[in-house]
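Just one protein chain is left out here, and the rest sit where they should.
Up next, chain A:
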Amino acid sequence: MSVKSTAARSSRGGAKRRGGAGAQPPLVQLLTPEGERVEHREYSIDLTPEELRGLYRDMVLTRRFDAEAVTLQRQGELGLWASLLGQEAAQIGSGRATRADDYVFPTYREHGVAWTRGVDPLNLLGMFRGVNNGGWDPNENNFQLYTIVIGSQTLHAAGYAMGIAKDGADSAVIAYFGDGASSQGDVAEAFTFAAVYNAPVVFFCQNNQWAISEPTEKQSRVPIYQRAAGFGFPGVRVDGNDVLAVLAVTRAALERARTGGGPMLVEAFTYRMGAHTTSDDASRYRLDDERVAWEAKDPILRLKAYLTKQGVADEAYYAEVDAESDTMAKRVREGVRSMPDPDPMSIFENVYADGHSLVDEERAAFAEYQASFEDHQEGAAR
């Protein structure tokens, strides 16, 4: 499939954007909001019934996990949660496009991508509960810890991809970021480095329309995918609520990277149905009408409609997935509640590789201080 021509065609469409919402540039779509399968002249996909059901299951489980995490935050079990509600197709479609040997650089909202990489959902919650800064080994699933600084990880992804290129390996890297991050200098520099060194990296922007309270118009006067052209690589906008289109486009972009084609920018056009995080109040800056309009484009409902029409899945299957998601949520809930509090002495670990005079001295002094405190408590208890 030809990727270059997509960029060229799309940029013509972009000129119409200022005409208003109705004049958005074309996006790659393989499944309409009503669940009708449509063809695209450059991107196609042919999945088995099992694969189609798998995408549905991934999205339902991810949404259920996300909802459970929101509840856990409301109940005081988590300090914060960044919901991915509405972005399931963008994350599952792109995550399922990766290979085991590819490397993934997420933001803090990539719970669905984490699921596709085999990261235990329970482990995502440690940092939001406050017991660690990331509860998984990044090299176990080639899924880096969440990066909270906006856009920084795109440079790490570019550098990792430059390492792959130096080795001549055929893996690829995917860097997640958002519409807000697209304004960051780090992202622009990541585009520059990736282009100059032809690094095998896919820049995957989930344009969920809102950077906390700022709409995408506050970040860019052109559609984000068009920025790629200025750096010398193709960009494409895909319907981020269409899991089939996201999978097809991301697969093509990763394969292009693996075979020496260099970087590519994928803009997944989607919507953040919830607030920025559980600390945010979206009603202060956007109308609920907008959210309601996007509900009609829900990624799970449209795939379900398609599966039902095609006879690929039935009510029994949906009930089975719902039951599985409830079981998973229960396991996560119990797991979070029984998560052990971290050992205070652990704060001195892994600051440096070897013994370090300053840290060692402070560790010893703190241990002594803690010990004296415990003695005091025990004495008081008696």
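The criterion applied here is as follows: contacts are C-beta pairs under 8 Å (C-beta built on N, C-alpha and C of every residue); 3 or more make two chains touch, one makes a residue touch a chain; residues count from 1.
What we mean here is this: contacts and distances are computed from a predicted model.
Chemist: Can you work out the missing subunit's protein name as recorded in UniProt? Choose among "C-type cytochrome biogenesis protein CcsB", "Tripartite tricarboxylate transporter TctA family protein", "3-methyl-2-oxobutanoate dehydrogenase (2-methylpropanoyl-transferring)" or "Cell division ATP-binding protein FtsE".
Modeler: For the chain missing from the view, the UniProt record says "3-methyl-2-oxobutanoate dehydrogenase (2-methylpropanoyl-transferring)".
Chemist: Thinking of the whole complex, not just what is shown, which of A:Q24, A:N123 or A:T192 touches the missing chain?
Modeler: Selected residue, touching the omitted chain: A:T192.
Chemist: Who touches the missing chain here, A:E36, A:E51, A:D101 or A:D137?
Modeler: A:D137
Chemist: Out of A:I92, A:V113, A:A161 or A:I224, which is the one that touches the chain we can't see?
Modeler: The missing chain is touched by A:A161.
Chemist: Which parts of chain A face the unshown chain closely enough to count as touching?
Modeler: 103, 132-134, 137-139, 144-145, 149, 152, 155-164, 166, 185-186, 189-190, 192-193, 196, 349-354, 356-359
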